[in-house]
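Only one protein chain is missing; all other protein chains are in place.
Letters A and B mark the chains as written, and numbering starts fresh at 1 in each.
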Amino acid sequence: MDMTASLIATTLSAGTPLALAALGLLINEKSGVVNLGAEGMMLMAAVVGFAVALSTGNQWLAFAAGAVTAALLAGALGVLVIWLNTNQYATGLALTLFGAGLSAFIGIDYVGKTLPNFTAWNIPGLSQLPFFGPALFRHHLMVYLTIVLAFGLVWFFDRTRAGLVLRAVGESPESAHALGYPVRRIRLLALMAGGALVGVAGAYLSVIYTPLWVQGMTAGRGWIALALTTFATWRPARVLLGAYLFGGVTMLQFFFQGSGVQVPAQLLSMLPYVATIVVLALMSRNPQWIRLHMPTSIGKPFTPES
Amino acid sequence: MFDRLLKKPLAALVAAAALAGLAPAAAVAAEPLKVGFVYIGPVGDAGWTYAHDLARKALQAKFGDKIKTQYVENVPEGPDAARVIRDLAQQGDGLIFTTSFGYMEPTLKIARDYPNVKFEHATGYKTAKNVGTYDARTYEGAYLAGVIAGGMTKTNVLGVVGSVPIPEVLRNIDSFTLGAQSVNPKIVTKVVWVNKWFDPPKETEAATSLVNQGADVLFQNTDSPAVLQTAEKLGKYGFGWDSNMRKFGGKAHLASATINWAPLYEMLTSQVLSGTWKPAQYWWGMKHDTIELQDISPAVPPALKKIVLEREAGLKNGTLDIWKGPIVDQSGKTVLPAGKVADDAFLHGITFYVKGVEGQVPGR
Partner (left out) sequence: MLRLEPRAAPSRLMVWLSPLLALGITVAFGIGIFLAMGKNPWQGLSMFFWEPVKSAYNLSELALKATPLILIGLGLAACYRSNVWNIGAEGQYIVGAICGGGVALLAGEQTSHAIVLPILLAGVLGGMAWAALVALLRDWFNANEILVSLMLVYVAQYLLDDLVYGPWKDPEGYNFPQTRLFADPALLGHLVEGTRLNWGFPLALLAVALVWVFLFRSVRGFALQVGGLAPGAARYAGFSARQSLWTVLLLSGGFAGLAGALDAIGPLQQLTPQVSQGYGFAAIIVAFVGRLNPVGVVLSAVLMAMFYIGGELAQSRLGLPNAMTGVFQGLLLFSLLACDTLIAHRVRLAR
């Protein structure tokens, strides 16, 4: 049915920025750092990405610019949190508030400007399939890249030495330090790499998803991405699933409205957030489960004994 | 001794003469009228606020030295609005425009404290000795857009992204539908609400879901070009609203139903300058050039365009009535009997969908 195919298509597209940001935060958290600055980083990346897309007309430059912006902000966060040992939660929050304000400030000149249409990529042949064609094979390249990335991260964490070291740093930084690994530098690297992904998510929002700039346009997606990492018990493939679920529920409320279902629009809008709370509660209930998957040193400062 | 007796009254006489000489000079260099504008959104929103600011600029250009305009943007409706309005009044503004419904109570409150300042509140319904209200007959633009939409649709499903379910927006959706039905009785209008005046990402999602449900012509009552852009991205048709949005829509842009506040602002400012201002409730439309249909797309076939232009002329000279009975609501009830023309009171109180609109009015 054409409508279901469209619903699947929009779910994939709406879930992509969430998945990208959540995967980035996953990398951060695997190394033991909680990044509450995601929302601010996404906004800064969105405005910078938009500005670059506007002046160069090249979407990939825009993505790169967004990634670099967010990575730099993550670097600043990293210096404070990893070397100066400031409180991870408060510093992250400060970054979000600062990023929100600065992005609104920078974006003033860009409100009301428009971008060229960066069209979706129709996979030749496959996109003509009935139902599956419009549902799965007519998306922007970034949608497919996100899926590849998720599975790439599964492979990275499970099968590569670098991934193992990263996990060790997150589980027990003291042991990793004792083994001679530069814990703080690894954490900074993880923070910046994850931050870059968060930046790509932000740029995707302002350049592809809604090619406009408006202050605060991420509308809490950074926070939802944070919830998604816990929701997915820090497993990349599950993050992908959770992101699509969340994106789908958001689109569902409009679907219901249009078909005349009698539920008040506001209660429908609440659904994604209530769902997140419920799942969080259920997941966290089993402390074994959490301990099995949550990087143990999350949120705690680390100082190498010198 | 004589000197002292004469000096004082002489000095006083000299002083008085000097003052008398100065007084007419002072009267000639009159202070320009300060006109303040309070905006709900950013002037760059390319929609509602942008239209007001265009008019403000036209106003400054027209009156030159006689007035000095200033604006404050992104003022949220709520307790902060009162502070901003009061500050403008304190700075000596003689005429203040508050351009969103939610400023109604703060405007009235501040007006009580500054009886010499004139306030004009947009889209409100409460007036006072120094508070007037004004609005534009946006439903006329919506009607004409509907006529084009009805003629251009192939699926006979029209999609509207609604902002806030207040009578003004319901009236626009109904007028849009009536216009479409007048050239294509088979159409159906689907409505999705974003519950905000301005939220481009949400507007995009809402528009996408409407297209998913079969709509091939989109319309909106929100303040940004997001819906039109989405139409362009998905290969459907759309309209500009409040301001000319042709540059956002490319091939998708069928026309823009715009508001030109300049004529009204110029009249009100003249009244304040000449001291003839009185609190009133103005509701201007195409007859006063406040509503315009701009940039009809070349994709619109000539026969349809002819009908649209005829109807537009009819609205401009007052010979065409959009809300003329028989008008039936969704439940089948006749809300306006045959031959009767709706008056302003009826139009202000519209809380129903006309037949042909699908879905339920929120909050009923």
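The working rule: a contact is a pair of C-beta atoms (placed from the backbone, for glycine too) under 8 Å apart; a residue touches a chain by one contact, two chains touch by 3 or more.
Since the model is a prediction, treat every value here as computed from it, not as a measurement.
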**Complete:** Out of B:74, B:156 or B:330, only one touches the absent chain, namely B:74
**Asked** Per the definition of touch given earlier, which of A:60, A:98 or A:181 contacts the omitted chain?
**Response** A:98
**Asked** If the hidden chain were put back, which of B:91, B:155 or B:334 would touch it?
**Response** B:91
**Item:** Chain not shown: contacting residue from A:56, A:87, A:175 or A:296
**Value:** A:87
**Request:** Determine and list the chain B residues touching the chain excluded from the picture.
**Result:** 70, 72-74, 76-80, 82-84, 87-88, 91, 101-102, 105, 125, 164-167, 170, 195, 348-349, 351, 362-363
**Asked** Residue-wise, where is chain A in contact with the chain that is not depicted?
**Response** 36, 40, 80, 83-87, 89-91, 93-102, 104-105, 108, 215, 220, 223, 226-227, 230, 264, 266-267, 269-270, 273-274, 276-277, 280-282, 284-285, 287, 290
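One rule holds in what follows: only the chains that are shown with their structure count from here on.
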**Item:** Inter-chain centre distance, chain A versus chain B - centres from mean C-alpha coordinates, in Å
**Value:** 39
**Prompt:** Within the complex, which stretch of chain A touches chain B?
**Reply:** 3, 6-7, 10, 14, 108-114, 117, 119, 205, 209-212, 214-215, 217, 219, 250-251, 254-255, 257-260, 262, 264-266, 269
**Prompt:** Which residues of chain B touch chain A in the complex?
**Reply:** 42, 44-46, 50, 159, 190-193, 195, 198-202, 204-206, 208-214, 224-226, 229, 232-233, 247-248, 250, 358-360, 362-363
